[in-house]
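A selection of the complex's chains, in situ.
Naming follows writing order (A, B and C), and every chain is counted from residue 1.
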Amino acid sequence: MSCFQVRTDLALEARESIREADGELRGVIVEEWDRKESQIHVTKVQITTKNGSRLMNKPIGTYLTLEAFGLAEPDEGYHREVSEELARQLRNLIPDLEEEKSVLVVGLGNRAVTADALGPKVADNLLVTRHVVKEFGKAAYNKEKVHAVSAIVPGVMAATGMESAEIVKGVVEQTHPDVVIAVDALAARSTKRLNRTIQVTDTGIHPGSGVGNHRNALTEESLGVPVIAIGVPTVVDAATIVGDAIQKLGKENGNPLLFDREQSSTFMELNNMYVTSKDIDETVKRLSFTISESINEALSL
Amino acid sequence: MSCFQVRTDLALEARESIREADGELRGVIVEEWDRKESQIHVTKVQITTKNGSRLMNKPIGTYLTLEAFGLAEPDEGYHREVSEELARQLRNLIPDLEEEKSVLVVGLGNRAVTADALGPKVADNLLVTRHVVKEFGKAAYNKEKVHAVSAIVPGVMAATGMESAEIVKGVVEQTHPDVVIAVDALAARSTKRLNRTIQVTDTGIHPGSGVGNHRNALTEESLGVPVIAIGVPTVVDAATIVGDAIQKLGKENGNPLLFDREQSSTFMELNNMYVTSKDIDETVKRLSFTISESINEALSL
Amino acid sequence: MSCFQVRTDLALEARESIREADGELRGVIVEEWDRKESQIHVTKVQITTKNGSRLMNKPIGTYLTLEAFGLAEPDEGYHREVSEELARQLRNLIPDLEEEKSVLVVGLGNRAVTADALGPKVADNLLVTRHVVKEFGKAAYNKEKVHAVSAIVPGVMAATGMESAEIVKGVVEQTHPDVVIAVDALAARSTKRLNRTIQVTDTGIHPGSGVGNHRNALTEESLGVPVIAIGVPTVVDAATIVGDAIQKLGKENGNPLLFDREQSSTFMELNNMYVTSKDIDETVKRLSFTISESINEALSL
């Protein structure tokens, strides 16, 4: 048993850390497959019962994870194969997308903090259409059906004095979207997933997670419309990495190190520290482009 | 008579251009004074009747203008004397500020367009308190009274697909501020006012003005709470400058040039062009600091 | 005769304003052609004699101008047809490019001033190779010939305390490039050329021109190696625009307005003001990408 709580926003990692302990999990269905041509590994975790939800410490719903090793590397085409796969998964998760929809994209996070700027940057690159449709009708796009896409960057509480959920709720009540897509930077448990994993879920955003800890509930329950959440882990909590490494080495050595994380000065020094890649500035820029492209594509008709 | 419409966001300039034509104006009261110690010239234009409103092409209300020649120049103290004067005027305009208030500051404009970024930058520098007061009470500030200050940067329609008025309205309905302060970059008629004039009014924001033309009504009528607007002219429409120069030179020469602005290729080429100062990037940064300081001070207790 | 000096960095505009006055010009050869498929108009001005140089107020040499109306508009492909044409012209102007060369690209201008940031942004997007070739040899690129490309952003004198020419000279003497390519934002005389004209010349950079007025000589004479200069006009001096408009309207009316630019308060107010397009931030970003792509292509083997 772990001597400290699992800290990860990824259902995939939650699953792994529990599997190690408990083997089979009731109420949790896992499927995996590879996209040969694009070298993307897709994992679908479905939490179907309250028991599964309790074990995974995540709400009932579907969690899709796209892992692409190359995603952390520069690419001239901004990883088009990944954005296409993500578009495909988004189309599956968003209800009734063959009908014309009004979609509000929410870019969560802090524009002024590199590792937390994923959401705002995705919003910046998005193709918004709502104002054009409203003023000129679908004729402006020469199509029979056009989704009305809008976007908001609510900012973080330290800068706005408001919870981002308050702002989003106000905008939702004023503009009545059919569905909300919320994008945010995540915290992973392991560096091997940093910047190369995209999680999509139909369960929305839940409090107390994310890089900047700025998240309040953005869910169908709180907003009244379905909420799809897209996230990429850009940091790992520093204390988590140290704790995990110690356990792993202890196991390899058959010689576990005992420590009380709450008491240890070693861990206290790691408070408010995170581990990130050296090229995080460039990486967040690139990832935000890949994700905004996938949303643009999923919502094109 | 002018062969084209006056294009200015400044009540002061509207007054000047009409005075030349019509002398005395009924329904418009103008007072002026100088702050000797700080070399700030203050003009108070009050539009008191429908006639005055029609003549000035501006709503009934109070328009204060602070002119400080040095404001366009760098200053180590970020023009503290100007922010103090502005704080004083804000205190006069905001109703019942001796009572504890909840204040929402709206940073209008486009963060990505230098001359239009004044509003967002003011919001960035603001001291927001609402979330702290809500969580810890006034005790957190060790004061008997604390205004709850929040801030929002709604973004521009081309980026959000929504009118900024829709977003602000949603946030107002969700968070119930007692008063809104909206900050925006303005268009002036004359370069001599660029970056050295601050206008404050209790009439709010009206459509069709501002640098980016992104403004919809933010008024007591539309939002249900008083709206104070603060603006600084950062650009002049290029065609306006050319037209004005021609008229002025013609008058000096006793030899007016006749031209039809709508027809002239000279003017068509100036479409979507504006005149701004060479150091606009630095200037907007500095001005935003001066204004956010004045709001911080006006709302401190 | 003009009552004020022509202020333009474009040989094309210098030619036009003189042609109007003097008809044929000895020592100046002009050729023009259209690239049908790409809608680019190319003008080649060759100044061949001292007389031509004196008349044009520009040094002896070749000045190529690419005009593409669409260049000022957004384009998904970042105007690939323009960067290809520019690459072709660069290949003609750079001596002996079939041989392996060492090329230093200099990004002139001020990163912190939007309209002046073209040079620094081009340098940012450039494919530099010199360090790789030096460490791993041509093998790293799997090619028989590889140009060694390096880049420097010297900054402006107000920020460095040095003339950019001093910095570039030091770098040239230390790293011995075969040729220098200098990129800078220019001032045009007419708004109709803003952001849609690219000038390339083999005469280098000459003092007293450019947006920020930060330019000192970067020429074969001063640096000891050929200097190719690439420039795009991003601003027009505000006083120039007003003066030109008045002359043009006066001529149309058969009623010239007489004025002394040095004396007129109208013109004094326009001091340090420039005219630029409303979307200058986005435009400079896009243009810098088009130019860096053309250099990348011209220098690929």
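Annotations for the structure displayed:
Keep this in mind: contacts are C-beta pairs under 8 Å (C-beta built on N, C-alpha and C of every residue); 3 or more make two chains touch, one makes a residue touch a chain.
Because the structure is a prediction, the values reported are computed rather than measured.
Displayed in place are 3 chains, all sharing one sequence; the entire complex defined by the structure file totals 4 copies.
We adopt the following convention: only the chains that are shown with their structure count from here on.
Under the stated contact rule, the graph of chain-to-chain touches is a line, running from one end chain to the other without closing. Interface subunit A/subunit B: over half of the residue numbers present appear on both copies, so the contact uses mostly the same residues. With centres taken as mean C-alpha coordinates, the chain found closest to the middle of all protein C-alpha atoms is B. Taking each chain's centre as the mean of its C-alpha atoms, subunit B lies 37 Å from subunit C. Averaged Cα coordinates give subunit A a centre that lies 45 Å from the centre of subunit C.
One finds 39 Å separating the Cα centroids of subunit A and subunit B.
Subunit C has no residue in contact with two or more other chains. Those residues of subunit C that touch subunit B in the complex are listed here as 112-114, 190-192, 194, 211-212, 238, 241-242, 245-246, 248-250, 252-253, 255, 257-259, 264, 266-267, 269-270, 272-282. Residues 112, 123-124, 128-132, 148-155, 157-163, 166-167, 169-175 of subunit A touch subunit B in their complex.
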